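Let me begin by handing over the structure; questions about it come next.
Removed from the display is one protein chain of the complex; every other protein chain stays in position.
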Amino acid sequence: MNVERRWHVVRFLLTSFFLYLVWLVFTASLEPYSLIFGAIGSVGIGALTHTVFIAEHQANLRYIVPNPLHLVLYLFIIIAFLYQSSVMMLRAVFTGEVSPRIVHFRTRLRSDVARMILANSITITPGTITLDLNDDHLTVHWLFCDTNHAKAAGERVKGRMERFIGNIWP
Amino acid sequence: MSMILLHTMQWFLLVSAGICVIRLLLGPTSADRLVALNILSGVTLAFLVVRGVWEKRVLYLDVALVYDIFGFLGFLAIARFLKDRMSDGEEQ
Partner (left out) sequence: MAVREWLALVAFASAIIFGTAGMIGMFRFPDPYARMHAGGLLGTTATFSVFIGSLLLAPDRATAARIVIIMIFFLISAPTGSYIVGRFTWETGLPVWKPKKRRNITDKEQEK
């Protein structure tokens, strides 16, 4: 069994497992008919779509399977960020003191899922919205800009979150 | 007490949806309209959840769940359509 074929099988199993998990969450029933039908459906869809669901170039299992403890922790961290940034935004709405600017920087995360999560986290944190994500290059609109230096801006915008996400997908 | 809270919240969400529709109709550029539409989808989602808790029916929450997951697909289609139309206009 060569490497490519084994990677196909692993992706197929992961996709089917994920689909079955979603099926269980959505139907929320443990009747045998529902369980069997869900298994057949998820295996069939997994066989058809595993090449789309997990791309060929993500050739490492570490890039896909997250660390569950850090993932749950990160969920709470993100909720805290959400409220903190809303209070900052509230002040900006009533005082009107903003200095908008577009900054570009690169990320060192390698996994596609981790980059997507990083882009979404940047949108949630204070005064920044991701405008474009192209491989590892991010374009961010920053409402409270106070620096002109690209590296300093990247550190201010994504520094903490990139370290957290680096723990989830090492 | 909880009924009063939920009732107030429903009225607040309805008024917010009305304001979003005003922005949607006023917006000078299509980007403004899309921003308003984005917020309108969030308000609709919150309204479905509050309504489901108020009437004690799980059906509303199932609808909200599907709307939550597939809501932005329609959104992506609108953005793509506007972009295509804009690039056609530049070529002609």
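Quick notes on this one:
So that you can tell them apart, the chains are marked A and B in the order they are listed, and the count of residues begins at 1 in each.
Operating definition for what follows: contacts are C-beta pairs under 8 Å (C-beta built on N, C-alpha and C of every residue); 3 or more make two chains touch, one makes a residue touch a chain.
Owing to the predicted nature of the structure, the values given are computational and were not obtained by experimental measurement.
Just so you know, the chain we are not showing touches A, B across the whole complex. From the options A:Leu73, A:Met89 or A:Ala152, the residue with contact to the chain not on display is A:Met89. Residue A:Val98 is the one among A:Val9, A:Leu69 or A:Val98 that touches the chain not shown. Seen across the whole complex, the unshown chain contacts subunit A at 25, 28, 75, 78-79, 82-83, 85-86, 89-90, 92-94, 96, 98-102, 119-121, 123-124, 127, 129-133, 139, 141, 143.
Across the interface with the omitted chain, subunit B contributes residues 1-2, 5-6, 8-9, 12-13, 16, 19-20, 23, 29-32, 34-36, 38-39, 41-43, 45-46, 49-50, 52-53, 56, 58, 61-62, 64-65, 68-69, 71-72, 75-76, 79, 82-83, 86.
By definition in this document, only the chains that are shown with their structure count from here on.
Computed from the mean C-alpha positions, the centre of subunit A lies at a distance of 23 Å from the centre of subunit B.
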